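What you see is the complex with one protein chain gone and the rest in place.
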Amino acid sequence: MANLEVELGALKLKNPVLAASGTFGFGEEYSSLIDLEKLGAIMVKGLTLKPRQGNPAPRITETPAGMLNAIGLQNPGLDAFLSRELPRLIDSHAAVIVNIAGDTEEDYITLARELSGVPGIVALELNLSCPNVKQGGILFGTSKMIMGRLITKVRGICPIPLIVKLSPNVTDITELAHAAEESGADIISLINTLKGMVIDIKSKRPLLGNITGGLSGPAIRPVAVRMVYDVYRSVKIPLIGMGGIMNLDDALQFFMAGARAVAVGAGNFVDPCAMPRLIDDLRSYLEKEGLQSVDEIVGSAQI
Amino acid sequence: MANLEVELGALKLKNPVLAASGTFGFGEEYSSLIDLEKLGAIMVKGLTLKPRQGNPAPRITETPAGMLNAIGLQNPGLDAFLSRELPRLIDSHAAVIVNIAGDTEEDYITLARELSGVPGIVALELNLSCPNVKQGGILFGTSKMIMGRLITKVRGICPIPLIVKLSPNVTDITELAHAAEESGADIISLINTLKGMVIDIKSKRPLLGNITGGLSGPAIRPVAVRMVYDVYRSVKIPLIGMGGIMNLDDALQFFMAGARAVAVGAGNFVDPCAMPRLIDDLRSYLEKEGLQSVDEIVGSAQI
Amino acid sequence: MLSKARVLEIRKVSSNCYFLLLEEARIARESLPGQFLHIRIGESLTPFLRRPFSIAGTSPENGTLKILFQVMGEGTRILSMVQKEDRLDCLGPLGSGFSTQKAHNTSVLLAGGIGAAPLMFLSEALLREQKKVIFYYGASSLEQIIPVRSFFPSEAEVYLATEDGSAGYRGFVTEAFQEGLNNGLKPAEIFACGPKPMLQKLAEKNRDWKFPMQISLEERMACGIGACQGCAVTVQEKGETRCGLVCRDGPVFNWDEVVW
Partner (left out) sequence: MLSKARVLEIRKVSSNCYFLLLEEARIARESLPGQFLHIRIGESLTPFLRRPFSIAGTSPENGTLKILFQVMGEGTRILSMVQKEDRLDCLGPLGSGFSTQKAHNTSVLLAGGIGAAPLMFLSEALLREQKKVIFYYGASSLEQIIPVRSFFPSEAEVYLATEDGSAGYRGFVTEAFQEGLNNGLKPAEIFACGPKPMLQKLAEKNRDWKFPMQISLEERMACGIGACQGCAVTVQEKGETRCGLVCRDGPVFNWDEVVW
């Protein structure tokens, strides 16, 4: 039987199929549908220091071959996560990656300090799509300088693998990937959602309560594959690819572009069994192709 | 009967429905299918000074709710355009907007000089998605500075309305829109295609001969609507919106977001009659809603 | 929770509503009135997301269940073209159901349009509990009315209201119900499902009436199981507001929980 284990630097995963942050809650919701232990890891819903209420409704709408979401990081906050959500996740034997977000550098640092010692948490993922309130609202993820400084600081106090999640809403993602690597990121995950909006032509108003939202799903897959392909050439650290993955064929594009692991996001909503099936299909694919491990196809489409 | 005429500054169009550059050739190909005179204008295939062969095959592939193209600006060059294509367009009574592209500032300036006096050409559209060979290949459309300087120069020698077409592959499109306005653009058109790629998992190679291509079609519509919405707030000059428009409902989103005219691109491939039908449907819509002109809904979704 | 249900019957029941009879033993057995199924429409990427539909009745003995749906957009248009023997990918039953009081009493069911669907299922449960069921059902016109008599247990009293007066009371179903109250109707509890303005109106009125009242809400859904936080509705509990999820905390809420 082919071995699905992958090593992303110091992060060892039983297989390279992860649940993308924000699309899998804290795992519990899906536990009656699938065996959480089977997944490579669960990247839990974006966590902030204090609980957040999130954005006004409507928060989601469908778009051609995709969806927009403007959840607004609704989450129960650090304390409730540690006392209520994490124990349940650990009980289910899932590997947990915590996606953290904040409005200031201090938020990130506090979260990283509180979380990185906790047993059961295998890595942290920095969600940089939040506006930096101290720097006039510039997103952490769109400025090399602001991002680099944040990563350096978090790196300093975080003994576990640090994943930096890149936003696609930038002119040159390779530049930011490079800055993330230089500043000490162990792994890069990409892509987060593309900024988009839908207008309700009946009411002549933006449909989402938050006006704009993040576009995800198969619609953005070509953009995501391209970014993984480009970033693979500019950094040496491993990549986690995501954006519109629904099945094995989609995932293979990401591996071949250069991702060492993939995450399924909106695809979970359409098919709650997408991840376990992808894991099985990936194993069959490796066996059929006579491959020992996924590593043999990582970046194979690079020319 | 509702009046479909629109004025985009000095550019008066009989209606606000245009053919997007590169998707409608030089009009001739569609002339047996639709009456070219009926269209607001035809933005012809990107024109360069010298003829271009374009990229190796395959040049297109389908993606979820969209397509990728990497035509590579194949075109017959300025001379053949003036002697062969333009006369036919003029015979068909179409309003012609010429989309021009170059590798150097001089290319753009020469094209603008040669084209802007020619009867039958109602405006020029600057396609800024080409790499600036003199500036180390930075795209004209991704740097405020390079773009601003180019526009200022072209503006100086171009007596007819000047449209600047913005690329969506940037961190902050409003900044570039603002720079375009400051430098003398009369109209902004947006969006061009998003950079993307597809990997052929059988051959483990990028599918397109050019490796990457431009993503268009309904998949990108939410991104396009958002950019029109944002740019509308940051400039005073009129906008031509495009990106995934297939029908009236799609076009209305763009008008309400702030576009005074819209262009249909990939939609023409799927339904060659999309534009004439959109024009008829728009007229019926205005009448049903008791509106005098499209101006009454332009930007109506802004809040 | 994920099953392929077999289509036994699909039938048009009004100008824009369809009746769907599905066979899936587990869902038929487990479903409670007020719960819903999250159904995948075709296998194409457009429409992308699943669509939620209330369960309109079950027959656990036969392993079958009913759905009533209205054609609204692309998804329901495609659903209306399924054929006998097709398989529908159904996630569910999901959400919390209606809870009914222990005592024998008079229950009033108020439905606007396709909101009738979950109340049909509920009426069967109430009748089994030996309650008197009075059903007020409103639609915009006669042709939009589902032939309730063929879906509703015959023991239920049914009152129709149409906005154009083409059948039953002329006006809104809330007004028809108000008339009933004026004529001495004494509901012990109310269950309502319909368009938001109707429910909002009822909640307003109920500040005077003060009947026990449960309402079933709709919101756009992605996951349907509480994972994405997409279907948020602001709810209040003891003066404090928080974010509730229609798919998990609802779709049935107490009338005074919802912040409109």
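Each chain carries a letter (A, B and C) given by its place in the written order, and its residues are counted from 1.
We adopt the following convention: contacts are C-beta pairs under 8 Å (C-beta built on N, C-alpha and C of every residue); 3 or more make two chains touch, one makes a residue touch a chain.
For clarity, every value in this text was computed on a predicted model and none was experimentally measured.
Asks: Based on the whole assembly, the unshown chain contacts which displayed chains?
Replies: It touches the following shown chains in the full complex: A, B, C.
Asks: Of the residues listed, B:61, B:110 or B:234, which one is in contact with the missing chain?
Replies: Checking each option in B:61, B:110 or B:234, the one touching the absent chain turns out to be B:61.
Asks: From the listed residues B:170, B:266 or B:301, report the one that touches the chain absent from this view.
Replies: B:266
Asks: Any idea which of B:196, B:218, B:241 or B:258 touches the chain not displayed?
Replies: Counting the whole complex, the residue in contact with the absent chain is B:218.
Asks: Residue by residue, what part of chain C touches the chain that was omitted?
Replies: These residues of chain C touch the chain that is not shown: 44-46.
Asks: Which parts of chain A face the unshown chain closely enough to count as touching?
Replies: Contacting residues on chain A, toward the hidden partner: 64-65.
Asks: What chain B residues would touch the chain not displayed?
Replies: Counting over the whole complex, chain B touches the hidden chain at residues 22-25, 29-30, 32-33, 45, 53-67, 69, 71, 74, 217-218, 246, 266, 268-273.
The rule is simple: only the chains that are shown with their structure count from here on.
Asks: Just by CA atoms, which chain is the most central one?
Replies: Closest chain centre to the overall C-alpha centroid: A.
Asks: Averaging over Cα atoms per chain, report the distance between chain A and chain C in Å.
Replies: From the centre of chain A to the centre of chain C is 36 Å.
Asks: Report the inter-centroid distance (CA atoms only) between chain A and chain B in whole Å.
Replies: About 34 Å separates the centre of chain A from that of chain B.
Asks: Give the residues of chain B that touch two or more other chains, as numbers and ranges in rising order.
Replies: Residue numbers touching two or more other chains: 64-65.
Asks: If a residue has to touch 2 or more other chains to count, which residues of chain C qualify?
Replies: Touching at least two other chains: 45-46.
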